[in-house]
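The complex appears here minus one protein chain, its other protein chains still in place.
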Amino acid sequence: MSRRPTTRRGFLKTAGTTAGAAVAAPYVITSKALGDATTPPASDRIVMGGIGIGNMGSGDQNNFLNRNDVQYVAVCDVRTKWRDGGKNKVDGKYGNKDCAAYVDFRELLARDDIDAVHIATPDHWHAIMTIAACRSGKDVYLQKPETLTLREGPLMIAAARRYGRVVSGGSQRVLEDYRGIVNPCWSGQIGTIKSLDISVGGPSMPCYLPAQPTPPDIDWELWLGPAPWEPYNSGRCDGNFGTGGGSWRSYIDYSGGSLTDWGAHHFGGAIFAADLRELQPNAVTFNSASDKGGAYVSLTYPNGVEVHHNRPQPLRPEKHSVAHQGAIQILADGQAKEGKPVPSYKGQGGIYGDFIDCVKTREKPFRDIELAVNTMTGPHMIAIAYRLERSLKWDRDAQQFTGDEEANRLVDRARREPWIL
Amino acid sequence: MAFDLATLDAPFTALKAFNWGSDANAFKPIDAAVVAAHGDAALRAELEKRFGQLLADDSSRATKEYVCRKLAMIGTSASVSALATLLPSEDHSHMSRFALERIGAPEAAEALRTALGKVEGTLKIGMISSLAARGDKASVPAIGGMLGGDAKIAAAAAEALGTLRTPEAAAALAGAKADGDVAAAITDARLACAESFLAKGDRAAAKAIYESINAAVGAEPKTHRERAVRVAAKRGLLATAE
Partner (left out) sequence: MSLRRALAVVCLGILSGLTAPRPLAADPAPTASREVFDTVVDLIRSGDADMRPVAMEKVRKGLKGEEFTRELAEKVLPGLKKPEDQTALLAALADRADRAALPGIMALAKGQADASVRTAAIRGVAALGGADDVPLLMSLLSGDNASGEAARGALVAIRGTDVSPRLVTALADKDRPAPERVALVGILAERRESATLPALVAAAIDPDATIRAAAMKALGTLGGPAEVPGMVAGLLAAQAGAERNDAERALVLVCTQNRDKEEAAAAFLTRFQAADPSAQESLLPTLARVGGPAVMKIVNGLIASPDLAQRKLGLTALSRWPDATVKDQLLDLIGKATDEEERRLLLGGLIRIAPLPDNTLDPAQKLALVEQTMKLCTRDEERGRLLERASAIRTVDALRYVLPYVDQPSLAESACLSVVELAHHQKLRDGNKDEFMKALDKVLTTTKNEEVIDRANRYKVGKTWERKKAK
């Protein structure tokens, strides 16, 4: 919520004078800003901005913009098309020209009138932006997959906890799509969970696309940011949802591929159903291809639960099992046990409402950054095991693989200067 | 079974001629060789030798980038010299660090520390970043000495000291005078140091940092950032007290 409306308005008056800002219209208090029977006055609304406004960012923006308890004031995107589109949407909603538009996220984060941001950039930016937002005292709604490397997660959690920030991961599906497996597990009906099979695509791949002329509507240096320098190619940076090439989701410098993209949902739903939320795997087993099918990787959690990725056997209904659309199958021992209530969102409006409610109450959101990081740890480890074609042991306290120096090299990667984590 | 090195000749020839957009399948066998080098010292040495040649010759940026990615996985002290040559290069510095940052050999750290004293501007920030990511405590004095200089380098130095978290790092941070983004980075790094001290049981050292930050932020913080810092300081003080 805006704690200093006067200051904010003062800032908004001059927002357009900052480098990179595209808007200089004076702030006028519209009837909407003053509030009505269903809309809180501006001083009680959460003031928000969005970083990365294309594709999922656009959807996130819609969800926040359409809330009466949010005042949306700024967008940031390195592409003109998305930036202008995002700004126009906000201006259209409020009937003014006040929404500021930035190319560089640091300028948006420097605005003290903004309480919270949503981030939906490619994954290689997530950690840097989230930590910067926490340091600037902002709460964060961060699209999944929240991390690109294993090292990033603990740093993001530390920043959130250090500054008391609300940082919500962004998989709306985890709670909403998997009730069919979550409810029987949490009710105790199917007993103690033994194993989970998750069927989802594999890791990301290298990108060798040819150079194309960099179009004028993208700041290529900022798009790449901490990732290795590569020449512009539209297929390298396209934000479409494919993971088989021709989108940033396909490539290793920017994404973990389908394994972390859809994996954030499927692993998220399965881990929630089995309530492994506070755990990280302690062993990763690489299973070579056999006459039954291709290679697959299994995770073992400290409580003995095994999670198999693409185990080559058809997911089929079995006794004491629950399944989700052929993507997840959970096997249990069938010995019914005491259930527990299923956690849910706070506030109204799904995961977005949960985040906003937590911004107000300072509680932890449903997909708190720690849950998000723990969830993504598994897919990242699986990707490393596929890459090295061998089994690994994970020491959670040290955040290192035990006795495998080469595997530990893949826990993180050097960021391109001047970006540092 | 020993790896048949002759099978790599054609892929390495293709790699040498590679540029973005050309056929990457032609050197794909090298990927498999890199994986197979685990536990095969001879193969690893051979790969490093061939990779080193590619770094030294006039191969394309794309080729060198590929090589650095692979050396990040299997490089040893044998590759450090070839990689270090690229550290001052605007085009190749990052990818050189991409490998050197991940190579555990002390020679890799030494190469980064040497470059830290030679390169300027954003490249210097790159060295700071990689030395911090390696947890290279030996670089604390050099990095600590950069807190008072160029603002961007000073901010990066503060970040690095917050990652390294030694008593010497904390002392350098405590003595630094700065404002704006550098001051913010220093505060964050000091908080990180305090958390580390607390986790190791040194409550007094942690408390001293928290009290100092608590006093500095004042009774009426004006910005979101100051309010967040106040939260951090208070949370820390409570943690040191019980």
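Each chain carries a letter (A and B) given by its place in the written order, and its residues are counted from 1.
Note that in this section a contact is a pair of C-beta atoms (placed from the backbone, for glycine too) under 8 Å apart; a residue touches a chain by one contact, two chains touch by 3 or more.
Everything numeric in this text was worked out from a predicted model, so none of it was measured.
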| item | value |
| --- | --- |
| Of A:Asp217, A:Asp333, A:Glu363 or A:Asp395, the one touching the omitted chain in the full complex | A:Glu363 |
| Option from B:Ala17, B:Ala174, B:Ala199 or B:Ala215 whose C-beta touches the chain left out | B:Ala215 |
| Interface with the unshown chain - residue positions in chain B | 211, 214-215, 217-220, 227-228, 230-231, 233-235, 237-238, 240-242 |
| Absent chain, residues of chain A that touch it | 164, 176-177, 187-189, 240-242, 325-326, 334, 336, 338-341, 360-363 |
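Here, only the chains that are shown with their structure count from here on.
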| item | value |
| --- | --- |
| Cα-centroid distance, chain A relative to chain B, in whole angstrom | 24 |
| In the complex with chain B, residue positions of chain A that touch it | 112, 114-115, 134-138, 151, 158, 162-165, 206, 208-211, 228-231, 233, 387-390, 405-406, 409-410, 412-421 |
| Touching residues (chain side chain B, partner chain A) in the complex | 20-22, 24, 35, 38, 62, 65, 69, 72-74, 91, 93-95, 97-98, 100-104, 122-123, 125-126, 128-130, 132-133, 152, 156, 159-160, 184, 188, 191-192, 195, 223-229, 231-232, 235 |
